[in-house]
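Working notes for the structure below.
Removed: one protein chain of the complex. Kept in place: all other protein chains.
This part shows chain A:
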Amino acid sequence: DTGSQPVASTATAPQQIHITSQRLTSDTANNQAEFIGNVRATQGETQITADSLKIFFSEKSGATDASPAQSMEKLVATGNVEIKFDNRLAVARQAVYITAKRVLILTGPGATVTSGDNIITGETITFYREDGRFTVEGGRNGQVKATILPEEAGLE
């Protein structure tokens, strides 16, 4: 199933990402860093909480030896994942965010996205943040459940 909802994309300069946790393991050789324990990452209105948050970096193109820059390529949040974004709440066992494509993939039995009174539940929910589109997969014997409350009076 796919669905899409208009997303008000306001072109503002991206704010800083603020991350707190109990521990952090940084693996410079493999361009990875993992925040562990009560992880909270916030950027403006968007907030991710999870047991751990692993960030995969890539060396920015055009980076030189003198000023090497790393940029975030992928974020993987694992364990009790809750993501608040665009007035929505996503809950899952794991969430993967591909920064270049701005795609958020929620996995784990009972992955759920709630928007107001509308709720979608499935095995895998893929959310395309650029255009607000999302797909829901029920998994082998799992079901896709969607509760969509129309705003107007509907059939009456």
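We adopt the following convention: a contact is a pair of C-beta atoms (placed from the backbone, for glycine too) under 8 Å apart; a residue touches a chain by one contact, two chains touch by 3 or more; residues count from 1.
Keep this in mind: contacts and distances are computed from a predicted model.
**Student:** Per UniProt, what's the omitted chain called: "Cell division protein", "Thiol-disulfide isomerase/thioredoxin", "Outer membrane receptor for ferrienterochelin and colicins" or "LPS export ABC transporter periplasmic protein LptC"?
**Tutor:** "LPS export ABC transporter periplasmic protein LptC"
**Student:** Who touches the missing chain here, A:35, A:56 or A:134?
**Tutor:** Only one listed residue reaches the unshown chain, and that is A:35.
**Student:** Among A:25, A:87 or A:147, single out the residue that touches the unshown chain.
**Tutor:** A:25
**Student:** Touching the absent chain: which residues on chain A qualify?
**Tutor:** 14, 16-29, 35, 41, 43, 46, 48, 65, 67-72, 75, 85, 97, 99, 102
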